[in-house]
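Shown below is the structure under consideration.
The complex appears here without one of its protein chains, the remainder shown in place.
Presenting chain A:
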Amino acid sequence: MQPPGAAQQPRIMEEKALEVYDLIRTIRDPEKPNTLEELEVVSESCVEVQEINEEYLVIIRFTPTVPHCSLATLIGLCLRVKLQRCLPFKHNLEIYISEGTHSTEEDINKQINDKQRVANGL
């Protein structure tokens, strides 16, 4: 039994990360005919999967094509829904926009990680 509060080192799961990436790379950008991969919104290296205490944590950092708030949140929402529906293993999900790409990235990150707001369609 772990003493309360002790942190376990997360295991990095590369195969699982590839599984996630395979699902998100083909999502189409809301505004353009290209996929998120073609537009370099997501890349293999932007997905990380950690295993902590037998649970999987999926972390995705994406780069929006333009510094426009509503599109960034929409992309975040698409990522979340796609994984919720298609990823075969149970997971917790954290989505962030890459640092330095957006002036209100903190606001966006907070929004796309608030499950109540996401459920309401932001």
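Everything that follows uses one rule, which is that a residue touches a chain if its C-beta (ideal position, glycine included) is under 8 Å from a C-beta of that chain, and two chains touch if they have at least 3 such contacts; residues count from 1.
The working rule: contacts and distances are computed from a predicted model.
Engineer: The complex lacks one chain in this depiction; which UniProt name from "Centromere protein P", "Cytosolic iron-sulfur assembly component 1", "EF-hand domain-containing protein" or "Proteasome subunit beta" does that chain carry?
Structural biologist: Record says "Cytosolic iron-sulfur assembly component 1".
Engineer: Which candidate, A:Arg11, A:Arg28 or A:Lys115, sits in contact with the chain we can't see?
Structural biologist: Touches the omitted chain: A:Lys115.
Engineer: Using the touch rule from the top, list residues of chain A that touch the missing partner.
Structural biologist: Residues of chain A in contact with the hidden chain: 2, 4-5, 7, 52-53, 55, 90, 92, 110, 113-117, 119-120.
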